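Structure first, then comments.
The other protein chains are all here in position, but one chain of the complex has been omitted.
When the chains are written out, they are named A, B and C in that same order, and each has its own residue count from 1.
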Amino acid sequence: MSEKLDKNQKLVIRDLRMEYLVREGTVKAVNGVNLTIPEGRITAIVGESGSGKTSLVETFLKILPKNARIRSGKALLKLSNGTAVDLIEASDSLMRKLRGRVVGYIPQGAQNSLNPVLTIEQHFLETLREHGTHSKEAIEERVRAMLSLVRLDPEVVLKKYPHELSGGMKQRVVIALTMLLQPELVVLDEPTSALDIFSQRVLLNILYKIQSTYKNTMVLITHDIPIVSELTDRVAVLYAGAIVESADTYEVFKEPIHPYTSMLISAIPSVVDVYLKRVPKPVPGEPPSLLNPPPGCRFHPRCPHAFEKCRLKEPPTVEVHSGHFVSCWLYAEGV
Amino acid sequence: MELTGVFPFIKLLSKRVLYAILTIMVAVSVTFVAIRSMPGDVLYTLAVSLAEELRISVEEAKKIVFYIYYGIDVEEPIYLQYLKYVIGLLQGNLGYSTYFKRPVTYVVARALGWTAFTLSVGISLSFAIGILIGMLAGFKRGTKFDAIVSLTSTVLSAIPGYVVALLLYIMLSARLGLLPARGAYSPHVEPGLNLAFMIDVLYHAALPVLTYVVITFSGWTLLIRSNVAKILEEDFLKYAEARGISRRRIVTTYIGRNSILPIVPLLAIRVGSMIGGSTLIETIFAYPGMGYYLSLALSIRDYGLLQGIYFMMIVATIVAVIVVEFLTPLIDPRVRREVVAT
Amino acid sequence: MKRVVAVEKVSKTYSRGLFKKRLISAVQSASLEVSSGELISIVGESGSGKTTLGKLMTGLVLPSSGRLIWRDVDVIKNGRIVNREFYSSNRHRYVYVHQDPYSALNPSKNVWDTLNPVISKYKKHLGTSDKYKTVIELLEEVGLVPADYFIDKYPHHLSGGMRQRLALARALAADPHFIVADEIVSMVDPSIRISLVNLLKDIVKARNISVVFISHDLGISIYAAENNFMYVMLNGVVVEYGPAYEIAYSPEHPYTRALISNTSVPLPSREKRVRELDGVAVEDSKPRPNTLCPFASLCPFVDSECSSFELGFYLKAGAKHFSACLKTGKLPKWKPSWLQTLSG
Partner (left out) sequence: MTSYRSSKSRLKLIYLDFVRPVILSGRGVLGIAIIVSMIFMATLGPELIPLDTGVKPQMKWCQPSLEHPLGCDYLGRDLFSLVVHGSREVFLIPFCATLIGVVVGLSIGLLAGYIGGLARRALTSVTDTWLTIPSFPVIFILAYALPKSPVSIILLLTLFSWPGLARAVAAEVSSLKRRDYIEACVNLGLGRGYILFREIGPHILPFVAINFASVFVANMTSLIGIVLLGVAPLNPTNWGYLLNQMIFTYKGLLLANASVVIVLMILMLVFIKLGVVFFAQSLEEVFNPRLRRYE
C-alpha cells in the first residue's frame, strides 16, 4: 500500500506474468506485461484471439480459472483517497470489497453473463443489497436511472428472465448492472462483437455518454480496430501475451511504430480505403500458439524487418517519444 | 406463472394426461392378455371344487367363478370382456384377492402407503446426499477426494439394487442384528399416533430406505458433480464474482440452483424405475409394500391381486412422472419458456 | 466471359411452428448472375438472407419460386427441379463453403480422410499414389504447407484459418465451376482475413471459376469484389447492386448509405468521433405506408410514394449500378458522416 501513483494514473501493471497449466504443458498467456491505464480516459487493449487480452484483465481482476497461475508482477490500483493497492497481492476479502464499487467488469458475450434463474430485477436487487443499499426507494431510483442511461424501458425488462431478452438488450442490461455501483474503473471485454452496425453505433454512444457523465476509467478489450479509433483515448496493442506498443489513439493510427501494429491496421479492409485509394495488405503467417511461442520477439517469424537479434532476445520497452512506448529492436538498438 | 403462460400450460397438461392414459392402457392390456394365459390359477382349483359341489362341469364352474371374482363373463367375446374389465378399473374396481378374500383395493390401501413412505424418504435422502457430495466433488474437481467420489459412485451405480439389499441384509440384519428385516412394524406396538409406534416404523423402514439411498445417491452425485464443473466455467459466475456478489450467494443462488434444477426432471424417471425395483427389495426385506405383495401374489398364484397391484404400480409411476414434469417449469424459468413455446 | 450461375427472381419461404404456421421469407425475388473468372460479393447483416441465397445458388436449398440456371441449363424453374439428371450429376461442381470452420469439418476425420472420398469419387482412374499427389497439390494450392505435415492432422489440430483453407481444398477437390464462400473470414483472426480473400482471388484466376463471397463486413466485401458486382441485402431483399467500388463511393439506396455512414472506420483523429446514428429514423413518429420495402420501417425518406414498391424491380443509378429504392436519383446528395474526419 506504500506506493503512490501519479495524478493521472489509475492502474499501473508491472511485469505481470500468468500461465495456464494444461495437459500439453504451460500456456504463457500473460508474459511480462507493463501497462499504465490513465485515469478518467478510455483505454483499448487490442489483440487477436489468443493474444491473451482476456487473460490479462482476468489476471488483474483476479477472476481466473483454476488452472491459472500468476507467476509475478504487480497491478497497482489507485483508490479515491490517493493510496494505491496491489490487486495481485490483495486478499480475497479485499478484492470482494473492491469489485463492483471500485472495479467493474463486463465480460465477453453478455448472452451468458446473467444468471438464468433470476429475473433482471433480482439481479439489480442482489447487486445493490450485497453492497449495502437496502432502501426500496433508493434502489428503484438507481435502477431506473441506469436503465434509462442504456436506453432500456424498466417496465419492459425488469420482470423478464435473461432468456426472454434479445442479445443487444442483455448486453445493455449488463452494462447498466455494472454501472449501477458507479465503479471507478470499468473493464469491457469485446462489447461490440455479434452486434449489427446500427446496434454497434447505439452502444458506442451509450458507452461514450456513460464515460463523459461519470468520468470513470474505462478499459476496452477488443479486436475491432475501427471501433478503437473512434471511442478510445489510448491504445495498447497485445501480441502473444505481451504489450508491443502503447500510445495515444491518435498517434497509433497516425503513425504506428511497431511493425505488427502498422501491419495489423493496414490489414483491416474498410470502406474508407475506397475514398483514400488505399489497398489493405495481409500480414503473413499465423498468430503463434502461446503453448510454444517463438523465442526472442514473438513477432519475428511474421515480421519483414526481423534481424538476428529479434530471434534471440526479447526486445525491451522503450519510450520513443512522450507517452509512446514500443517493444521492438528496431527502436532499441542502443539498449 | 405469467398469465400468458397459462393457456399453453393447460394444453400441455391435457396432452400429458392423454399420454398417461395411453401408457396405462398399454400396460393394462398387456397384463390382461398375460393373466388369460397363466397356468395353475387358484380360481381353477376353486372351479374344480365348485364343480364337484354343484355337480356341474369344470368349464361351467369356471365361468361362475370368473364372474364372481372378475365380473367377467368368459362366454362373451374377448373385446367385451376387456371393455368390462376396463370399465371396472375406471370405477375403482381393482379386482378380488382370492388369498385375502377381500377386494384388491383393501390390500393396495395398506401396501401403497408403506412403499410411498420408504421410497419418498429414500429418494429425498439420496437426492440430498447426492447433491451434497456432488457439489463438494465438483468444487474440488481434480483432487483425491473427487477421484474417490467418482470411482465409488461408478462402482455403486453398477451394483444391482437387489444385490445391495442382500448385502445390507446380511451385514446389518442377519449378522449384526442391528436392524429388523421383517414387516413394517413390530406386532407388540399399537399402530397410531404414538411415539413408540413411530420409532418402531422408522426402525423397520431403515433397511429398505438405506437400500434406496445406496443405490440412487451415486447417480445424483455424478450428475451434480458434472453440472457444477460445467457451471464453474460459466460466464455468469465470473460476472457475479466481478460484481462483488458474496461467496455464499454465489454458491447457493448461482451454482446450487443452476446445477440442481436440470436434474429435478430425472427424479421422475428414477421414481418410476424404483417402483419397479421395489419388487425385489421389498421381497428381500419382507417389507409389506406393493412390491412385496406383487411377488407374494405371484408365488401364491393370486392373479386378482397380481393384476390389481400391477395396475396401481403403473398408475403410481405415471402420476409421479406427471407431478415432477409439471413441477419443473414452476421452479425453472428456462424450462417454462420451452413449455410456453410448444 | 461465360455465365456460370444465374438465379432469376428466386424466393425462399420457410414455415415455422407446429400448430400455427408462420411464413418467414428468407429470400425475396432475388436475381443474380456470375460469370467465369469473376468474384462477386454479397453483403448483409445477420438475418438478411445472404446464406439462403448462397445455398439456393448451389442447389443446396430449393427455392419456393424462381429459376436457377447452371451454365446454360435450366436446373430449377418455378421452384421445381426440371432437369434432375443434370442437377445430380453436376451439383458437386457448384459448391458451398460454410461459415463455421469448426462445424464444416467432421471432427473425427483427418485431412486425408476429408479430401480422399471426394477425389476417389470424381477421379476414379487414379491410383493411390496419384491420389496422394492430388491431395498434396490441393493442400499446396490452399496454402496448407508443408502439405505432408498437414495430411494426417485432425481438425482440432488446425487453427480457424487453416480449417477454412481445408474446407476450401475439399471444395476444390471436386473441380468446381462455382464456389459460394459464406462468411469464411468471420471466425478468423483479423490479421489473416485478407490473405484468405487473396487466396480466393488467386483460385478464381488460376482455375477461371466463379466465386460468390458472402460477408456481413462491408469493408472486406468491397475488398473482395473490387470492380466486380457487389449485392447489398436487407431482410431477404437485394436492395442495391453494382460495381463494389462504385457502391462504396456513391451508394444510392438509403440503407446502403446508412450502413456506410454508420460503419466505424480506422482513421486517426485528435477529437473523439463517436457519431450519433446517421440516416436511420429510429424515433421517428412519421406514419409508415404499407409497403414491401425492407427498409421502410427505418428509412428517413419514406412517404406515401413508397407503397408502390415492387419486389425485384430496380432503378438505374449508374451504367451497371441499380437500386431498389423508388426515389433513386431523387434523394439528396450524400456524404458519409465520417468524411469530415478524413479531410480534417
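Operating definition for what follows: contacts are C-beta pairs under 8 Å (C-beta built on N, C-alpha and C of every residue); 3 or more make two chains touch, one makes a residue touch a chain.
Not measured: the values here are computed from a predicted model.
J.: Looking at the whole complex, which visible chains does the left-out chain touch?
T.: So, spelled out: the chain left out of view touches B, C.
J.: I'm checking contacts with the chain that's been left out. Which of C:Pro107, C:Pro287 or C:Pro332 qualifies?
T.: Answering carefully, the residue with contact to the hidden chain is C:Pro107.
J.: Touching the absent chain in the whole complex: find that residue among B:Ile87, B:Ala109 or B:Ile170.
T.: From the options B:Ile87, B:Ala109 or B:Ile170, the contact with the absent chain belongs to B:Ile170.
J.: Can you tell me which of C:His92, C:Lys123 or C:Arg288 touches the chain that was removed from the display?
T.: Reading the full complex, the residue touching the unseen chain is C:His92.
J.: Using the definition of touch stated at the top, determine which of C:Leu53, C:Leu68, C:Leu138 or C:Ile151 touches the missing chain.
T.: Candidates C:Leu53, C:Leu68, C:Leu138 or C:Ile151; residue touching the omitted chain: C:Ile151.
J.: Residues on chain B that touch the omitted chain in the whole complex?
T.: 19, 22-23, 26-27, 30-31, 34-35, 37-38, 154-155, 157-160, 162-163, 166-167, 169-170, 174-175, 269, 272-273, 275-277, 279-280, 283-284, 294-295, 298-299, 306, 310, 313-314, 317-318, 321
J.: In terms of residues, what is the contact footprint of the unshown chain on chain C?
T.: 58, 60, 88-89, 91-92, 95-98, 100, 103-108, 112-113, 116-118, 121, 128-129, 132, 148, 151-152, 154, 156-157, 167, 170-171, 173-174
Quick note on the criterion: only the chains that are shown with their structure count from here on.
J.: Average the CA atoms of each chain to get its centre, and name the chain whose centre is farthest from that of chain C.
T.: Here the answer is chain B, farthest from chain C.
J.: Taking each chain's centre as the mean position of its Cα atoms, how many Å separate chain B from chain C?
T.: 57
J.: In whole angstrom, how far does the Cα centroid of chain A sit from the Cα centroid of chain C?
T.: 32
J.: Report the residues of chain A in contact with chain B in the complex, numbered from low to high.
T.: Listed in rising order, the residues of chain A that touch chain B are 58, 61, 63, 65-66, 96-101, 103-109, 111-119, 126-127, 130-131, 161, 163-164, 174, 177-178, 181.
J.: Which stretch or stretches of chain A touch chain C in the complex?
T.: 48-50, 196-198, 200-202, 204-205, 208, 223-231, 233, 249-254, 263-265, 267-276, 280-287
J.: Touching residues of chain B toward chain A in the complex: what are they?
T.: 141-142, 232-236, 238-247, 249, 253-254, 257-258, 261, 332-334, 337
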